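All protein chains but one are shown at their positions in the complex.
This part shows chain A:
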Amino acid sequence: MSAPVQLRGVTRRYGDTVALDDVDLDLEAGSLTGLLGPNGAGKSTLVNLVSGLRRPDHGTVRLFGGDPRDAANRVALGTTPQQTGLPDTLRVGEIVRFVGAHFPDPVPAGELLERFGLSGLWRRQAGGLSGGQKRRLALALAFAGRPRLVLLDEPTTGLDVEGRRALWDAVRAFHQDGGTVLLTTHYLDEIETLAERVVVLAGGRIRADGDVDAVRGAVRAGRVSFRTTVAVPDLPGVEHAGRDGDRVVLHTTDPDALVRALVRHDVPFTDLGVARASLEDAFLTLTGGTR
């Protein structure tokens, strides 16, 4: 069986702006991939190409081996509407049934609502739901047709802690049953918690691709932080220095050497912290610090 998603040499422009520049990407069946990138990196364009909303200028996009712009090829695809996009005047049950009618074997509406903590809201109009409830309904719709691939574009933006946990559980359960997930998010901890594979996109190109540790390792950097009241001298191996009041953060390839240098230079520091690069550090380095 062909991979759920296959991009070959995909380029997409909007006027003079190049949103995606000659991108190759395969998502294997059953994989859980996080797509990271600063605003304007091309994440949404990539998701829109896979869901058939847009056409590439060059290259090919394949969804389960077919053109995503043909409706029949989207039958195993689940996506979410934006939270603000639900039709306000329709009732929750009507929306779920409407979406379910597009699929050969939809999840019964009652079961779907219960799974996303929306039981009892069957007769409420979507416009009358709270922000969190709208978000959960939008997410539930992605799973209404028993999809094999789910595209989640910033799924937890606007969710409370409980809502995020519920979503993570739903994504994990779906993944354990063999489902394929492509997730974009601004929350790096979400990628660290959920994703097996991270693809970092910046300026329309893929900058890094691998498991979370590999991407983090791509920047073999550490972070040394401390408090001091004096000016910090020039130290060897510091790639980037940041200061906020008496709080100093130094980025370096060799934290051990840097700490020895601090002591040698007699810098009066307190509250010393040494950390290996977080995914966020890797992300900032890979994307040139624009977030």
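Here is the rule we use: a contact is a pair of C-beta atoms (placed from the backbone, for glycine too) under 8 Å apart; a residue touches a chain by one contact, two chains touch by 3 or more; residues count from 1.
FYI, contacts and distances are computed from a predicted model.
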From "Cytochrome B oxidoreductase", "Glutamate synthase", "Response regulator transcription factor" or "ABC transporter permease", the hidden chain's UniProt protein name: "ABC transporter permease"
Residue touching the undisplayed chain, where the options are A:V23, A:L77 or A:V92: A:L77
In the whole complex, of A:V61, A:L86 or A:L118, the residue touching the missing chain would be A:L86
Which of these touches the unseen chain: A:L35, A:V99 or A:L235? A:V99
Would you write out the residues of chain A that touch the absent chain, in ascending order? 14-15, 48, 51-55, 71-75, 77, 79-82, 84-87, 89-90, 94, 97-99, 101-103, 125, 141, 145
